[in-house]
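Every protein chain of the complex appears in place save one, which is left out.
A, B and C label the chains in the order they appear, each numbered from 1.
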Amino acid sequence: MTLTRHPLTRRTLVGLALAAPLATALAGTALAADPIRIGYQLPLTGNTAQYGQDFKTAAEIALARFNASGRLPVKVEIVFEDSRSDAKEGVTIARKFVDDPAIVGVLGDFTSGVSMASAQVYKEAGMPQLSQSASHPDYAKISEWQFRNITTQAGEGPYNAAWMLKKGIRKVALVGEQTDWGQTSVKYFADAFEAGGGKVVLTEYFNRGLPDFRALLTKIQRAKPDAVYTAFFYEDAANFIKQMKQLGINIPIYSTSAAHNQKVIELAGADAEGLSLTTNFMPSSPKPEVKDFVAEWVKVRGAEPGQFPAQAFDAVNIMLDAIVKSYPNVTRAKVRDALAATKDFPGVTGTTTFGPDREPVKQLMKVRIVNGVFTPIGE
Amino acid sequence: MSDFARKGWIGKILVLLLVFGLVPAALAFAGKGYFFQVANLVLIFALLAASLHLVTGAAGLLHLGHAAFYGIGAYVAALMGTDLKLGFIWGLPAAGLVAAAFAFVVALPTMRLVSIYFAVATLAIGQMINTVLLNWVAVTKGPNGVMLFSGINLFGFALKAPLAVYFVVAVLVSLSIFVLHRLSHSYYGNALRSLREDDQCADAMGVNTVRLKIEVFTISAFFAGVAGALWAYTTGYVSPNDFGFSTSILILAMIVVGGLGSLPGAIIGAVVLILLPELLRGLGDLRNVMVGLVMFFSILFMPKGLFGEVSALSLVRRGFGLKWGAAPSNREVGWQ
Amino acid sequence: MSLIEIEHVTRRFGGLLAVDDVTTRVEDGELVGVIGPNGAGKTTLFNLISGFTPLSAGAVRFKGEAITGLKPHKIAARGMSRTFQNLRVFPNMSVFDNVSVGAVGAMGQSAFGAVFGGARRSDAISARTWAALERVGLTAEAEELAANLSYGKRKYLEIARALAMEPDLLILDEPAAGLNDSETAELARFIRSLNAAGMAIMLVEHDMNLVMGICSRVVVLASGRKIADAEPAAVRADPVVLEAYLGVED
Partner (left out) sequence: MIDPYYLQQLAIGLSQGVIYALMAIGFTLIFGVLNVVNFAHGEVYTLGAFVGLLFITAFAPPFLVVLFVVLAAGAAMGVGLERIAFKPFRRFSDEASLKSRAMRESTLMSSLAVSIVAREGLEFAFGSQMQTLPFDYLINKPIELGPVTIVTGDVIIFAVAAIMLGGLQYMLTRTRAGLAIRAVSANPLGAKYVGIDTDRTIITTFALGSMMGAGAGILVGLYYGAIFPAMGFVPGIKAFVAMVMGGLSSIPGAVVCALLLGLSEGLATTFISSNWADMVAYGFLIVTLIFFPQGLFGAGRERV
């Protein structure tokens, strides 16, 4: 009877479907004996894909230069896996990376949330993980296997607070995106700012991707702060700034390195004028490594890179450097130790040294958008 | 008894053999954490789809906020594990019960709504719960999420090995699905289906429709909560993003692809929609387009799903010994 | 005490009096027909009795107890079951499952019982279901999907579902609508056999011959009011009824 035959064929199909990933994975490991591999988990699709795509381009630039330099006799490969900024996917990818014996270190993820979910896997398995952007205060505390080369908000917040206090700003309104990063950015800044004698007149969080800030802006205007300190990424930044100007509100805006992106100027145009922020990457820097990177980036993308690609570029190079140091017997443990020993690594975002807490010690710069360009200022 | 019962056992033993023999053997042989992760994910989503099946497939209530109850379960388990130091043994039932309690409260006013009104109400409730998870920082730790380091600890035995974790998940999911199976393939299930077909008419047949809806919504949320606890303990990290509208839609897509109204279909739908994106990883950026296309074509060419209700029901009856003969002489065999 | 006592039952829809002060009763084992021209309020009367439509005034007592204002399922559970004018079977369920819903409704089935209960309750439900199927002669189609049945068989399916509740009072709303003469005759025989087995039946019907042929008493409604309530022969001779019918029907 047809009724009984149908389920059977479908069952066979399902069986085949179950067997297929097994077969591909087995084939994959067999081929992977030769080159050394780095895993890179990042959002290549989904709402934050633009960041992941930037990381990927930066990593490809870094890797091509490294393999061409001949610093190692074997090739290094990077395996990119798309996490969609989804913890479920991130953990699955982490397991996949851990399973591949050729992978000696992992880069990523983009958000702290996914990085930390995956970190549980890396901690168990003993896999060094270096995130270019996870800034959650607890991230590096998860285990001795977690590193990051981005300054945490524990550093950036007080730095900005000191800057604004020095400028004579006493009353500030705080606006942050409702993410782990936004929360910590606001918190570290507020603590330092109030400790320095300033006053926070308003604290507001918004859901990322909010199209309309005007109600919030009007509220800020009413609180009459001397300045607004903002923890947002470039797209929200552009919307925020544009709508502020529309409403005719003229309050200086300060922000973090996350908003340091050429796209802010592209999207907000003249309205972006006067936005002040901190960064550790200046594309206009005369340093040769920066010039090289910027030139390569412009070749691929046609515009100058922002803070995040630079972070990724450095992260890849730091990881590669650690692999070189542990060569010829490259193991995950040796790469971890080499990473921990990173000292004065000359990157495009300044020199990186990992402290005993696996946090980077880095220099920040102050910039402001003047005449449509991020301009370093010495205030 | 005898003949039919024996026939039933064969079907059940085959399924159990697959879940507890073949799959773990293959997983252990491959020795890959990745496969264990995918297998756990499949099991958890199979439970989510099976629990949604009860509400949407059987009782016909289009539920667009299932992921919120999954999230409540995950948060209860994770917060109990970290803040209260109450481990898996307490966290698991608590996750189910709290999710069910929420569902019950929510169900009281909403269950009188019909059709699309009900769907929108569940959508709104799902979004509200998610908003609370994201913004009630004091309790849920907000966007930071909750990290759960403790792992599964059963009566003093800390289960570390992936195989052991798989078995815990598999046993719990199987038990839950067994309960859901009993509920949907029984006279109780028939009453549920009558709600889907014509609830006014069911009322005239003496079925207390509102009570039944509240009951089934609550039961379904209980199992979603259990699935949430399993997710929290297998991942070690929960954050509000995992329990949003898109997850609700994913679960709904599972039961639709599998065949609305069929429990085996719901489970197969979960298997397909979890495995498919993994299989398509090689396609890179295009894989989500592919998932959308597969979903579309499966709806277009298999309107009854991979495993429509009618064929599923007759298979269950044949395979699980619930078949009755056409002649009244076999009449003692009906639903069990 | 009568099985059902309908007293001064009234229903208003806006300004319209759909059922106007109707009083009647059905005794145990009686077969009562309700006739009347289109729009006379027959179906509304049934909806009022079975709890689908709330009463504007009046009272209904079933087995001596007031059932006014009870929900349909509560009334059904007390032993009154009905069919619908416009054929409402559960199309995507098998014939057996359709009928079993009636049995479940009457006997009750809890979630706990479904999961942990033994075979006794479900055996009782399936026995009832089979008995009802056997009574209407649909055992051969038990596994068939209700939507696949012929129109005539769906009629019997709906009756079987009501019978599975083993009601004390069966309310049939235009069972012969859409049937041809031979099918109607067959149905008449079937209804009579049910009544002969002791079941009280209330029957709304357009088909005068059917009602006159099998009912022991006939209630005539016109524009919501009861204009006659007597044996068929007496109703047939009643000038008021003749006028009401001649005035409206061809």
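Keep in mind that, in the parts below, a residue touches a chain if its C-beta (ideal position, glycine included) is under 8 Å from a C-beta of that chain, and two chains touch if they have at least 3 such contacts.
Fair warning: this is a prediction, and the values are worked out from it, not measured in the lab.
Peer 1: Looking beyond the chains shown, say which of A:Glu204, A:Glu289 or A:Asp337 touches the absent one.
Peer 2: A:Glu204
Peer 1: With the missing chain put back, one of A:Gln153, A:Gln178 or A:Asn280 would touch it. Which one?
Peer 2: Reading the full complex, the residue touching the unseen chain is A:Gln178.
Peer 1: Pick from A:Asp212, A:Asp292 or A:Asp357: which residue touches the chain that isn't shown?
Peer 2: From the options A:Asp212, A:Asp292 or A:Asp357, the contact with the absent chain belongs to A:Asp212.
Peer 1: To test your reading of the contact rule: which positions on chain B touch the chain that is missing from view?
Peer 2: That gives, for chain B, the contact residues 60, 62, 109-110, 112-117, 120-121, 123-125, 127-128, 131-132, 134-135, 196, 245, 249, 252-253, 256, 260, 285-286, 288-289, 291-293, 295-296, 299-300, 303.
Peer 1: List every residue of chain A that touches the chain not included in the displayed model.
Peer 2: 45-50, 53, 178, 204-207, 209-212, 214-216, 218-219, 222, 235, 238-239, 242-243, 246-248, 263, 266-270
What we mean here is this: only the chains that are shown with their structure count from here on.
Peer 1: Averaging over Cα atoms per chain, report the distance between chain A and chain B in Å.
Peer 2: 35
Peer 1: Where in chain B do residues touch at least two different other chains?
Peer 2: If we look for residues of chain B contacting two or more partner chains, we find 314.
Peer 1: Got the chain A residues that touch at least 2 other chains?
Peer 2: As it turns out, chain A has no residue touching two or more other chains.
Peer 1: Give the list of chain B residues in touch with chain C in this complex.
Peer 2: So the residues of chain B touching chain C come out as 179, 182-183, 186-191, 193-194, 196-198, 200-209, 215-216, 219, 261, 309-310, 313-314, 324, 326-328, 331-336.
Peer 1: For the complex, give me every residue of chain A touching chain B.
Peer 2: 3-4, 6-7, 10, 14, 17-18, 20-22, 24-26, 44-45, 81-82, 85-88, 91-92, 95-96, 98-99, 113, 116-117, 120-121, 125, 136, 138, 142, 178-180, 182-183, 205, 207
Peer 1: Spell out the residues on chain C that touch chain B in their complex, using ranges where they run on.
Peer 2: Against chain B, the touching part of chain C is residues 50, 52, 71-73, 76-77, 81-82, 84, 88, 90-94, 96-98, 100-106, 109-111, 113-115, 119, 122-123, 125-127, 129-130, 133-134, 139-140, 142-143, 145, 161-162, 165.
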